[in-house]
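A protein chain is absent from this complex, but the other protein chains hold their places.
Right, chain A next:
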């Protein structure tokens, strides 16, 4: 088990180095920031001076080396625009996004896992069909439509819920629902399929032949096995959401999150902010994946023992 965890962590570190490098080269592709920051009407000498000041005149190799050195010493530089350390800027935005993500994920799991189990058990009856129809609908409606409908109904017409910002617990309701829509649909379907696979296994029959009550058979013997399949899917979905999913919803509800920051800094070519922002998201995704890998081994003894 320990070897397995170590191996997962080493893989994670390698991925991280690759991403750090990719981020550097990808951001350099979009043009020179000096043109954007200062605009027209700057003298040739001043322009050269600024480029030298930011170190943008050095060869790409030297820039890359400096960049690596600063990344690994924990310095991510100042924003070209705001002149504040980018770590401050990004981390200030990351927390609200993370809170929203946690809220959406918790809501999703609480709703979709039980629904998926129900849909699997009652697959031939009306209950199963209703759950699946709802799940398909959820899958078909994009998050921004759910968001706008929610705003129209609960914000504009009924005036029950606040629409802008992240001030109170009530502020979380609509963005959480908007983000969760598709996630609930996806995870409900995956739970159902995973449970259907498990329900027909021989060991379920053994569990019943032991005289266990049905709910223990389903939850202890069934869900434990289905969770192995589910874990990987849930991990992927959450990672996807962390990477990009919430940008649109954050825009609708003026959520002071990282999505909005990334889009703005990309447009303005604020390299340091963009780099650090992308890096933070990448780290979150990698950490989620590593966590899932380790949880996977925890859930399935065959993996744990096979891999040391």
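As a convention for this text, a residue touches a chain if its C-beta (ideal position, glycine included) is under 8 Å from a C-beta of that chain, and two chains touch if they have at least 3 such contacts; residues count from 1.
Following the convention adopted for this analysis, contacts and distances are computed from a predicted model.
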Original post:
For the chain omitted from this view, which of "Glutathione import ATP-binding protein GsiA", "Tetrathionate reductase subunit A", "Putative RDD family membrane protein YckC" or "FeS cluster assembly protein SufD" is its UniProt protein name?
Top reply: "Glutathione import ATP-binding protein GsiA"
Original post:
Among A:163, A:228, A:266 or A:287, which residue is in touch with the absent chain?
Top reply: A:228
Subject >> Contacting the left-out chain in the complete assembly, out of A:186, A:207, A:239 or A:252 >> reply: A:207
Subject >> Footprint left on chain A by the chain that the document does not show >> reply: 3, 6-7, 10, 201-203, 205-214, 220-221, 224-225, 228, 299-302, 305-308
